[in-house]
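Every protein chain except one is present and positioned as in the full complex.
By letter and in written order, the chains are A, B and C; residue numbering begins at 1 in each of them.
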């Protein structure tokens, strides 16, 4: 898929999987969001798994980018699942008062994809 | 499981069960939260039952620690159920204006584990 | 008029001191026939105020008094500290306002748990909070 940014977006069945392994800052973050939306449009994907296993820290800026990406995907009809958040990242975000309650989460990529399959089987988008 | 704090965390099927029987203050509370999150990561648990049958009082500080632990677990993809809250504790918290509405609750450990099983059967995390 | 039957002075210098004050309140409430709800209300209030005296007031002390007015038993607890005091009392008592990593429901909530609640504080002069709870009959 043609992309502006350099964060890979893979097609897995009827869903998309993107793995964030670099710092999401300003221009990169914007390009990432736009790439994801274009990929959803092009593939007709109903689900998106964002894998952040590789992120050693997530500040409130990056957390907002991730939550916003999920909201944007939802507007296009795709359901987002954020997976792989490390224990220390989860603890830090909550201690800062950040409630990422708009995005569904799962432990890892397999769980995230399985949850999207289960949604599909239930006939939800 | 190796832990910093001294609150036991047990594995029950694909879930974790932790029983709080001592006062959760400052350093203990932080160690407890971190132990729970590391256990979720290590076991891949999808659910967490926090049993507070043993707590004779829960002030707003401890209530926040419990609610935050549920939020942290949620960010990692695990669902938390708080069980065993005494009638007088529930009454006191509500009278103080504390709404523990971010955490699901159940009567006792059996009910909590059954609720987690039911979620699993539905294919939700 | 209520008579003071017995009194205990306890320091509040550490987290463990707060727990000791709360335990003393619990024991006394149970001895005096407070039911589970009244006991939880009193001890939770003691926990909130003891913690405030320690965390916001930099430490101080608690005075626990067992009162009797002929028919009922009462427990009065006075928390004192020599900390910075509370500048914006109205805001704090309204609830939801906190200068710390917490919820700001301590004082506003405590007030709803006891029959008597009295607070005195001047910036720089420390804080004194008195609460009192009575058995039902």
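Methods note: a contact is a pair of C-beta atoms (placed from the backbone, for glycine too) under 8 Å apart; a residue touches a chain by one contact, two chains touch by 3 or more.
Owing to the predicted nature of the structure, the values given are computational and were not obtained by experimental measurement.
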Hidden-chain contact residue, picked from the options A:19, A:53 or A:92: A:92
Residue numbers in chain A that touch the chain omitted from display: 23, 25-26, 56-61, 64, 86-89, 91-92, 95-98
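Just so it is clear, only the chains that are shown with their structure count from here on.
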Chain-level touch network, classified as line, ring, star, complete or other: line
Middle chain, criterion being Cα centroid separation: B
Farthest-lying chain, centroid of Cα atoms versus that of chain C: A
Inter-centroid spacing, chain C versus chain B (mean Cα positions, whole Å): 28
Approximate Å spacing (C-alpha centroids) for the pair chain A, chain C: 47
Per-residue overlap in chain A, given as positions that touch at least 2 other chains: 95
For chain C, residues that touch 2 or more chains besides their own: none
